[in-house]
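Here the complex is missing one protein chain, while the rest keep their positions.
A, B and C label the chains in the order they appear, each numbered from 1.
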Amino acid sequence: MRVGVLTGGGDCPGLNAVIRAVVRKGIKDYGYEFVGFRDGWRGPLEGDTMPLDRAAVSGILPRGGTILGSSRTNLMKIDGGVERVKQNMNEQGIDALVAIGGEDTLGVATQLTEQGVNVVGVPKTIDNDLNATDYTFGFDTAVGIATDAIDRLHTTAESHHRALVVEVMGRHAGWIALHSGMAAGANVILIPERPFDIGEVVEHVESRFRTNYAPILVVAEGAHPEEGQMELSAGEKDAFGHVRLGGIGQRLSEEIESRTGKEARSVVLGHVQRGGTPSAFDRVLATRLGVNAIEAVHDQEYGKMVALQGTDIKRVDLSAATDKLKTVPAERFEEAEVFFG
Amino acid sequence: MRVGVLTGGGDCPGLNAVIRAVVRKGIKDYGYEFVGFRDGWRGPLEGDTMPLDRAAVSGILPRGGTILGSSRTNLMKIDGGVERVKQNMNEQGIDALVAIGGEDTLGVATQLTEQGVNVVGVPKTIDNDLNATDYTFGFDTAVGIATDAIDRLHTTAESHHRALVVEVMGRHAGWIALHSGMAAGANVILIPERPFDIGEVVEHVESRFRTNYAPILVVAEGAHPEEGQMELSAGEKDAFGHVRLGGIGQRLSEEIESRTGKEARSVVLGHVQRGGTPSAFDRVLATRLGVNAIEAVHDQEYGKMVALQGTDIKRVDLSAATDKLKTVPAERFEEAEVFFG
Amino acid sequence: MRVGVLTGGGDCPGLNAVIRAVVRKGIKDYGYEFVGFRDGWRGPLEGDTMPLDRAAVSGILPRGGTILGSSRTNLMKIDGGVERVKQNMNEQGIDALVAIGGEDTLGVATQLTEQGVNVVGVPKTIDNDLNATDYTFGFDTAVGIATDAIDRLHTTAESHHRALVVEVMGRHAGWIALHSGMAAGANVILIPERPFDIGEVVEHVESRFRTNYAPILVVAEGAHPEEGQMELSAGEKDAFGHVRLGGIGQRLSEEIESRTGKEARSVVLGHVQRGGTPSAFDRVLATRLGVNAIEAVHDQEYGKMVALQGTDIKRVDLSAATDKLKTVPAERFEEAEVFFG
Partner (left out) sequence: MRVGVLTGGGDCPGLNAVIRAVVRKGIKDYGYEFVGFRDGWRGPLEGDTMPLDRAAVSGILPRGGTILGSSRTNLMKIDGGVERVKQNMNEQGIDALVAIGGEDTLGVATQLTEQGVNVVGVPKTIDNDLNATDYTFGFDTAVGIATDAIDRLHTTAESHHRALVVEVMGRHAGWIALHSGMAAGANVILIPERPFDIGEVVEHVESRFRTNYAPILVVAEGAHPEEGQMELSAGEKDAFGHVRLGGIGQRLSEEIESRTGKEARSVVLGHVQRGGTPSAFDRVLATRLGVNAIEAVHDQEYGKMVALQGTDIKRVDLSAATDKLKTVPAERFEEAEVFFG
């Protein structure tokens, strides 16, 4: 049996741990051979491969990024893309494919399955917004990095009587903001799921200043005010009409300065959140997902994705990955809200 | 309403985060007053209290240890202990008690409940061996510290062609060894649940040396060989007949040296694993447990313990805490075993 | 003897370690009393003080920021400012002042000395650009944080075949960029001392892409192109005509994208670099400076500043602090340059 492996979408700590687990388990227990496809779907599309044996995965467990490279190549937008992938897989003698990726990558995987390709999926999203799984690897690492940064900013805020706005990842879901904000004791957390009232935010900030502590605000990149408030100029948006990275953090900090008369600064954590060595939690989760993905291949349970539920790894339909976004429910947000102010 | 709070047993990163959450939630949402009992059950036994208001819990979220102090005072072994606790609680006007602790502390809490005391429990064990909850806070921090240490030891092992034996916590359950060993890519993991065959261990070590890589062994402090192997001398045991801390690591390293003729060293991580700032994961878990404990008090659901199940915090019977040890199941160990050698 | 202590300017890991050392040494060896002035020169100007005894400095060694608060109040720009300080010091019965701060704070200290006030200075600049001392505390911590971040970005850069521009602190001197760039293996380092040729930078980036590795560029916030290149628009400058924070990183990344046709991203580390717990190096340095500052007070060597020279702490004239900026010499930059490309 020859198994192809690819990683698609934005990079995420733990990808290499998955690859290593897939390959070591497959070789040791089932004697499989592996082929690495480079740069997400570009690999099988163009037949661009690399060797993937025990030596290739040696020492990669603690390393961030992906030895296979990644891209956002969207197979479905390419004429004849699926056919070319099937042909390239045939030519390489590939019997099954392990696709590690997020909504887009697994969406393609779902469609390939419908076309008779043998695919098993491994879910990946640093934003933790995939519905079928309790957690995705990379999320814990990102939350840890953001928490460290906010811990550091506390001392600056307090020494200078200054508000600090920390913008973290999360375009559609506020999980990183919620967890890092709770972990680091933020005074305000703003998430995309709940448009904020700028007046209320400023009030929180002022009440904090009155008690002589400097406020820390954690804001997800996709958070936004209620309609009609704080209109953004064209220059603050990107090509899709979204606020550009750093836009909301910067804008909020200006708004706070002008409304409170106190100093405010914004910090945009950016790509640092998705790089580097995975946390122990993510390494264990990624390894378990990899082991279980190859078990699914062995059982020929194609069209499935492996997912964490409680402390177990389960198999769910690949389509579950793209079903519905997992956003922060109201009760989780309220649990955190008690600590504001 | 006046609520007492105490922390018992060994210290654990996240205790302060629980205390802070209990107090802030109780004051903000329900206007409760809080009283801190010092040093576990010694506090209510002797009526030793400290003030526990918003100021007392300010800034403690990221701090390890417990501002309330802890002890292993076992109330049940003290004549008239329960009566004295009830009396002291009455004198202080305490309506309910939040007890944060492990098997022993919650065992006492269970018995107090039976005697009509209003108690809500919060589970705590760095070893993660409590059955009713998916994870306990402190465990993730301990695994992270152990993983960091093993990451560091890899380079030493490889530069010196030397076996390294790392002894981690875990007297009855091998969770820390399993997770840190998987996370850091150990070649052998030894846990109390599965007595090891010393010959097999040495074989693994030798096969690793043959491929020119230095082996790393992670061993839980409670791991032990199959009966009849590697008999320990009296000096290697403590007063209870257990191997003393560091004993099994040291002994294994000597055994490896004498059987393989290669150098081996042991490192005992010890108390470093249970101190210092909690990981973001543990801070969030501890905070959620604290919030939910005070909700249980508010609902007058006494005799309950709050527990993590999947991504939810549930209430379970206090007695569930002491029911059964949660040990590493065979299939979890086999999942890791594929990476050995 | 009563000694006042103040901290001025931007915050910096290690300030609390200095304060603690000053106070503990002064009490233990000489029986001094201490008074804390709040928020830099604002404290003595307005007579705003706080108690500063052993209890006040307990536990602050590992904490970032400053318990005394800080500000950029410039005494020299305030009519009668010096007189008010002298009067407030008299009223408080202050015999000597330990002033911890950078160029501005120590500049004021120098002038106060000339007016007969007993001042000893402790140099502080996170940018390490003070001439009279080998290193200033806070710098090592900042370099460590920047290096961690760049380490993380490497994996992102390589997985996505993307250039990454990391903007670090350093308005007038490139020390943080030089050290973190060397430590993290950057391919290009841009510092204020050496205006860059954008064409040359792009060439480096392209040569790196050709060898299939993603380039990392570290750029000090004050770095700038040679005259006539990459003109900045008014919106990219602040009120002083300086490029605003994040401006040069953002601009460079756009320039690279447009000239190479490859993706580029910028990350601005910002205030995270100056917050949080000091590195061990900085804690030792800060502690030694504090101990030696109080020795200088005891010896009545006023108008002096304590400084690190080799492994010794020496006393130099306060005026030396403001004499000349310590910039990166050409030979240090060339030492690093060998690693570019």
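Simple rule for what comes next: contacts are C-beta pairs under 8 Å (C-beta built on N, C-alpha and C of every residue); 3 or more make two chains touch, one makes a residue touch a chain.
These numbers come from a predicted model, not from an experiment.
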In the full complex, the chain left out is in contact with B, C
Touching the hidden chain, out of C:50, C:198 or C:284, is C:284
Of the candidates B:69, B:247 or B:290, the residue in contact with the absent chain is B:69
The one residue from B:25, B:124 or B:154 touching the chain left out of view is B:154
Those residues of chain B that touch the unshown chain are 10-11, 13, 15, 39, 63-66, 69-71, 145, 148-149, 151-156, 158-161, 164, 246, 265, 267-272, 274-277
Note that chain C touches the chain not displayed via residues 21, 24-25, 28-29, 61-62, 134-135, 140, 143-144, 146-147, 151, 179-180, 182-185, 277, 279-281, 283-284, 287-288, 291, 309-311, 335, 338-339
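Keep in mind that, in the parts below, only the chains that are shown with their structure count from here on.
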Centroid check, CA-based, most central chain -> A
Per mean C-alpha coordinates, the chain lying farthest from chain C is B
Comparing which residue numbers chain A and chain C contribute to their contact, where sharing over half means same and under half means different, the two sides are same
Here the gap between chain B and chain C, centre to centre from mean Cα coordinates and rounded to Å, is 41
Between chain A and chain B, the Cα-mean centres are separated in Å by 30
Per the C-alpha means, the centres of chain A and chain C lie apart by a whole-Å value of 34
Among all residues of chain B, those touching at least two other chains are none
